[in-house]
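Only a single protein chain was left out; the remaining protein chains are all shown in position.
Right after this comes subunit A.
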Amino acid sequence: MRWRFTRNLGIFLFWKAIKMASLLVAISFLSFLLVKQSPIDPIQAYVGADMLNVSPEQRERIEEYWGLNEPIMEQFWSWGSAILSGDLGTSMIYRLPVSEVIGERFINSIALMSTAWVLSGIIGFSMGVLAAMKKDTWIDRIIKWYCYTLASTPTFWMGLLLLIVFAVWLNWFPVGMGVPAGVLAEDVNIMDRIKHLILPALTLSIIGVANIALHTRQKLIEVLSSDYVVFARARGEKGFTLFWRHGLRNIALPAITLQFAAFSELFGGAVLAEQVFSYPGLGQATVEAGLRGDVPLLLGLVLFSAIFVFVGNLIADIIYRVVDPRTRKEQSYAAK
């Protein structure tokens, strides 16, 4: 029976891989077209302020050298095959290979996003559990009110608020950036990095709890009024034992899945929060690349974020398949 489950998982992963590949091709093509149609002039973006010194003949030669006059499919093809061989091109604003920029930024972002992800997950889940256990009391009302208010609060606004209160007024945290200004890279210690991380991570967490808390509350209320909890009470179970045995067991999986599926919101939130705090992560790089017309970096980031979100969803799917006994479907008598 075991091998059938493994085989099913294999088939599942195979289809997911195909889906991922076709999604990436579609996204690349679409973003390539969009960039091509946009008013960004790649030559101007590359040359920058020196553009005044570039004569029309020189410009023509650069265009020819870069292949800008060729049909669009051909351009897409040469860009695409370069990517397949691992070459994402060179970022125009950082003058570094795109993969290197993304790699370095990702390390900063992953620190920020994983902190926010874990915090919002744990706090949001606990808030949801508390609200559901105390349904219709003032605790529940406060938590609900908090979540509904936060669900409609823009991330950048929350970021600015924290910045004003904790960095400007109270002076507890630095105003922005990933490391102290004017300090050599070798001299930056881990405490400095953590200090710079706290406010943006807090911003992301404060916003992030709403979704998971409301979802957990809803789910637990459902579970607590279910037949199997009524029966558990009929057998004398109550209080924390009841929650632990039947409540937690039945809400943990949906909550974890939801948290993995929320990678897209996490990334979206990071873009805004990093911008507010000038935190040198992927989000800030995305905004920079967009504003300053850094096409290779922008396309690289689009692909990277697509993979990031897709992986989150994939993990959510796999967890459901591997952990939930109902989707494992082995040795079922009922199904026969």
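As a convention for this text, contacts are C-beta pairs under 8 Å (C-beta built on N, C-alpha and C of every residue); 3 or more make two chains touch, one makes a residue touch a chain; residues count from 1.
Everything below uses one rule, namely that contacts and distances are computed from a predicted model.
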- With one chain of the assembly withheld, which option in "Aromatic ring-hydroxylating dioxygenase subunit alpha", "3-methyl-2-oxobutanoate dehydrogenase subunit VorB", "ABC transporter" or "Nickel import system ATP-binding protein NikD" matches that chain's UniProt protein name? "Nickel import system ATP-binding protein NikD"
- Query: Looking at A:Ala232, A:Ala261, A:Val287 or A:Ile315, which makes contact with the chain not pictured?
  - Reply: A:Ala232
- Query: In the complete assembly, which of A:His196, A:His215 or A:His246 touches the absent chain?
  - Reply: A:His246
- Message: Under the stated touch rule, tell me which residues of subunit A contact the chain that is not displayed.
- Response: 225-228, 230-238, 245-246, 249-250, 253, 324-326, 331-334
